[in-house]
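I'd like to ask some things about the structure below.
For this view, one protein chain was removed and the others were kept in their places.
Moving on to chain A:
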Amino acid sequence: MNMELSRRQFLGAAGAGVAGTALGAFGFGDIEAAHAEAIRAFKLVNTTETRNTCPYCSVACGVIMYSKGDLKKGEQAEIIHIEGDTDHPTNRGTLCPKGAALLDFVKSETRLKYPMLRKPGSDRFERVGWDEAIGRIARLMKDDRDANFIQTNGDGVTVNRWTTAGFLAASATTNETAWETYKVVRSTGMVAFDNQARV
């Protein structure tokens, strides 16, 4: 049966009038108007919920971050709450004490935002540029490796070990990043490294 047609037949017989809303149709049109008037004083605000990964350790627990404001709508967004993501298979809504304190981590005044350098003998960190930081790290690593690289062991067997420097990669890396980290770092001879850091 054509439902549109059958409805018309039903209505034709019943002679129902036109009513725009459920409240109006039941005869509550007046309270609808009063409510619409009352709500006019209020306004909507944008909030967001965003999935992310706790950056503290290699367990990589899922989190939901709640913000006031929506970046997608050209607003500032301020994180107001972070909780464990129930839908995430790793942690299923739970967080360890470090993860549970993530909001503190995000808002910390001492949070690291730029490369910082504490020169030998100094008691303070100072901000440096990325180029300077990377150049300096490369220089020091090269010097250290040149000075301390062990090519062969006591029996003359080639071992290619660089034991005087270590490397920590990010905790929440993908398999691919971890694989690449391993290839790059291990190729230099470095043996003390963690490509899924736990801190």
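To be clear about the criterion, a residue touches a chain if its C-beta (ideal position, glycine included) is under 8 Å from a C-beta of that chain, and two chains touch if they have at least 3 such contacts; residues count from 1.
As a working rule, contacts and distances are computed from a predicted model.
Undergrad: With one chain of the assembly withheld, which option in "Acetolactate synthase", "Fe-S cluster assembly protein SufD", "DNA ligase (ATP)" or "Protein FdhE homolog" matches that chain's UniProt protein name?
TA: "Protein FdhE homolog"
Undergrad: Taking the entire complex into account, which one of A:Ala34, A:Val159 or A:Ala192 touches the absent chain?
TA: Touches the omitted chain: A:Ala34.
Undergrad: Quickly run down the residues of chain A that touch the omitted chain.
TA: 1, 3, 6-7, 9-11, 14, 16-28, 31, 34-36, 38-39, 42-51, 64, 70, 72-73, 83-87, 92-97, 100-101, 103-104, 107-110
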